[in-house]
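Note that one protein chain is taken out, while the other chains of the complex remain in position.
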Amino acid sequence: MINDIWILATASLVAAACALVGVFLILRRQALMGDAISHSVLLGIVLAYLITDSRALPIMLGGAVIIGLLTAWLSDTLNRVGKLQNDASIGIVFTLFFAIGVILVSLYAGQIDLDQECVLYGEIAFIPFDTLHIGGGKNLDDGFEIGPRAFWAIAVVFIIVLISIIVAFNRLQTVAFHPKLALSLGINIVFWHYFLMTLVSMTTVASFDAVGAILVVALLVIPASSAYLIAKSLKAMLWSAVAYSQASVAIGYTLAYQLDSSISASIAVSAGILLCLTVALLEIKKQRQRATATAQ
Amino acid sequence: MEGFSLFPPPSFWENWLHFWRFEDMNVLWVLMGSVLLGMSASVIGGFAFLRKRALIGDALAHAALPGVMMAFLLFQTRDPLIIFIGALCSSFLGFFLIDWLPKNTKIKADAALAITLSFFFAIGLMLLSFIQGMDVNNKSGLDKILFGQAAAMTEGDIKLLGYVTIFILITVVLFFQKFRLIAFNQAYARTLGIAVNRYELLLALLIVMSVVVGLQLVGVVLMAAILLTPIAAARYWSNQLAHILIIASLLGALSALISTQISYLAPAMPTGPWMVVSLSVLFILSLLFAPQKGLIKQHLNYKRLRQKVAEENILRTLYKLHERHQFSRHHFTQADIQSFRSMPSSCLQSTLKKLNRQGLVQSSSQGTTLTQAGLKKATQLTRRHRLWENYLNEQAQLSPEQVHQHAERIEHILTDAQEVQLQQELRNSQQDPHGNQIPGATLSKEGGGKN
Partner (left out) sequence: MTNTHSKKFPPLSVNNLSMRYHHKPVLTDVSFEIPEGKTIAIVGPNGAGKSTLLKGIMGLEPIMDGEARFFGEPLTHKRLAIAYVPQREEIDWDFPINVFDVVLMGRHGQLKLWQRPSAIDREIAQHALEDLGMWDYKDRQISELSGGQQQRVFLARALAQKASLYLMDEPFAGVDVSTEKTIIELFKTLKAQGKTIICVHHDLNTVGEYFDWIIFINARLIAAGPVHTVLTKENLNKTYGGRLSLLNDLTETMYRTQLNKAHDQE
C-alpha cells in the first residue's frame, strides 16, 4: 500500500515537471529538441556513473545537464558549420549519443544498475525498493529511511523547475512568444535557450528511473500539446498541462493495474488518449459551429 | 561481457575467421540482408531528407511498434509476413497522423512528429509488457526489435528483408526522375502534369516499408539514423543527386557490414547502436575530409586566400610607394612598407620571402624592389582597385570616402573579363575618385583603345 503511494507520488511529480517544461518546448517549437535530449541523457547518466562510480543526485544531474547542453550546442553547430537542416543535425547528434549510451549499457551491464529494458520503460514499479537514508554512514540499512531515491530526485527537480518558471515567467513568455521581439527588448535569447535546455535535461534525468529515456518524450510533449489546443493564456496553458498530466497518471495507473501492463507506458498511452479526445471534441465543436453558420 | 578488455581474447579471432569463411550459411544470408537494408534505407532516406522531413524515419519506426505487437496478439504467431503487415499498417497510421495534425489543428509539425512517435511507442511498449505477462509461446524474441539483433533473425525474416529491399531499390531506380523532380520542386512538378500525390504516396510507402523491414536488424529506436545519417554524409561528397544517393547507399552498406559482424562476435550486443556509431564515424570523416565541401579543404582554401591577399596587398603597397616617388626610387625598406600598411613585421617578412621566391620582388641590402613581373602584377591590382572605386562612385553613388574599403577587398577577386566590362561601363577610367591616375597601359588594348 505504502509502495503504491510512493509510486503514484513519483509518477505524478514526473508528469507534472515534464508537462511544465514541455509547455515551453511546444511554444518554442522545439519538441524535437526534447526528444533529442531525452535520448542523449542516457549517455550522460552512464558516463557520470562510470567516471565517478556514484549514483548521487548532483552527479547524475551534472552529467545529464552537460550532455544535454552538448546535444543542443552540437546540433546548432552542425547546423551552422555543416550546413545541414536543423532537424537533420539534431537527428544525427542524438542517435549517436543514444547509440553510444546503449552500447556502454550492454558492455558494463554487470557493473551498472541499468539494462536495455529500463532504458526503455524505466522501472517505476521497483522505485520503492531503492530508498534514501539519512545518517547511518556507510551501511545503507542504518539510519532513518526517508523514501525512494527517485521520488526525491524528481521532487528536487520539480521545485527547481517551478521556481524557475515563477521567477522568470515574463522572460520565458516573451522569449517563447517572439524571440526577435525579446531581442529588441534587450533580452539575451541565447541564454534563455540554453536555460530551457538545462531544465529539459534535469527533468529527463530525474524522470529516467521512473519512465526511461523514451517514454519521457510522451510526457514532455503530449500533455503540453493538449493544453496548447485549449489554453488562451500562458498561465492557463501551464495549469491545464499539469491537469492533463495528472489525469494521465490517474488513468494510466488504473489501466496498468487492470491489464497488468507497464505503469509508465500506460501513463504515456493515457496522455495520448486524452489528447485524441481533446482533438476530437474540438473537431466536433468546429463542425457544429460550421453547421450553425450555414444554417443561419 | 564482464571486464571488457582492449585486446580481444583468441576466440574472438577464431569467431571472426569463422564469420568470414561463411561456414554458417546463415551468416552469409544475414550479411547480404543487412547490406541490402543499409542500401535501400539510405537511398529512400535521401528522398525524405530532400523533402525536408529528415526525422520522419524516427517517427515511423516508433509507430511500427504497436503494429508488431498487435499482429502478434491477434494471430499468436511470429510469421514474418504477418508481423510485417501489422507494422506496415500502424506505421502508415502514424504517417497520416503526422500529416493530419498540423493541417487540422493548431499543433505544429515538429510537435506532431514528437507526439506520434512517443504515443505510438508507448502503445507498443504497453502491449509488449502485456504480452510478456501473458502465457503464450515464442514471445521471447519480440523485444529484440527495440534495438535490433542480427543474430536473432530467422530465415523467414531474412528472405522477407531481401524481397522488400530489392523491391524498394528497383522502384527507386525506375521512378528516379519523377522522385527527383518532386523532391526538387513540388509545385513545378504539378505544373508539368505529374500526379504528385500518387508519387508522394508511393514514396511514403517505400519509406514505411524500409523502416519496418529494418526493425529486426536495427531496432525501432535507432532506425532514424539509418535513413538520415548516410545521406547527410554523402551530401559532402557531391552535388549530383544520383551520385549522392549511390554514395549514401555505399555508406549504408558499409555500416551494415561492420555492425552485423560485431553482432556475431559479441552476441549480447544489439546491432542497431553499432550501426549508428559506425555511420556517425563515416559522417564525421565525410564532414572533415570530403574533397570539395569538407571542413579541412575549406580551411585550406581559406588559408590560401589569406596568403594571396597578404601578398597582393604588399605588391600594391610597393606600387603606391613607387608612385609616391614618381617611379624614380626603386628600393624600399620594410619601414617604408609599414608606414603605408600596418602589419606585423613577422608577417611582412614571411610574405616578402614568398614573393621573392615567386620572382615578384627582389630583396637586397638596399631594400625591396618590384621585379618586372611584380610591377606588372602590382599595376594590374592598382588598376582594378581604382577602377572599382570609380564604379562604386559613379554607378552606386558612394562617396570617395566610402569606396576605398570595398575596393580593398574586391581588387583580389576581379577577373580579366570583369575588368574589361568595368572599363567599358565607366565614362571616366583615367582617374579614381581620390584623383589618382589609373594605370592603364598594359591592358588598354583590351579596354577598347582608350587612353
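To keep things simple, chains are lettered A and B as they appear, and every chain counts its residues starting from 1.
Here is the rule we use: a contact is a pair of C-beta atoms (placed from the backbone, for glycine too) under 8 Å apart; a residue touches a chain by one contact, two chains touch by 3 or more.
Owing to the predicted nature of the structure, the values given are computational and were not obtained by experimental measurement.
> One chain isn't displayed here. Which of the visible ones does it touch?
Looking at the entire complex, the absent chain's contacts are A, B.
> Going by the contact rule already stated, which one of B:N104, B:Q240 or B:Q395 would touch the omitted chain in the full complex?
Touching the chain that is not displayed is residue B:Q395.
> Can you tell me which of A:W73, A:F129, A:F177 or A:Y257 touches the chain that was removed from the display?
Touching the chain that is not displayed is residue A:F177.
> Decide which residue listed in A:A31, A:M197 or A:L234 touches the omitted chain of the complex.
Per the contact definition at the top, the residue touching the missing chain is A:L234.
> For the chain left off this view, which of B:T154, B:S238, B:Q338 or B:Q418 is in contact with it?
B:Q418
> Provide the residue numbers of chain B that touch the chain removed from this figure.
106, 301-302, 305-306, 309-310, 313, 343, 347, 391-392, 395-398, 402, 405-406, 408-410, 412-414, 418, 421-422, 425
> Using the touch rule from the top, list residues of chain A that touch the missing partner.
27, 167-168, 170-171, 173-174, 176-178, 180-181, 183-187, 228, 231-234, 236-237
FYI, only the chains that are shown with their structure count from here on.
> Can you tell me which positions in chain A touch chain B when the two form their complex?
Result: residues 26, 29-32, 34-35, 39, 81-82, 84-85, 87-88, 90-92, 95-96, 98-100, 102-103, 106-110, 116-117, 120-121, 214-215, 217-218, 220-222, 225, 228-229, 259-262, 264-266, 268-269, 271-272, 275, 279, 282-283 of chain A touch chain B.
> What residues on chain B touch chain A, complex-wise?
These residues of chain B touch chain A: 1-2, 4, 49, 52, 54-55, 58, 101, 104-108, 110-111, 113-115, 117-119, 121-123, 125-130, 133, 143, 146-147, 221-222, 224-225, 228-229, 232, 235-236, 268-270, 272-274, 276-277, 280, 283, 287, 295.
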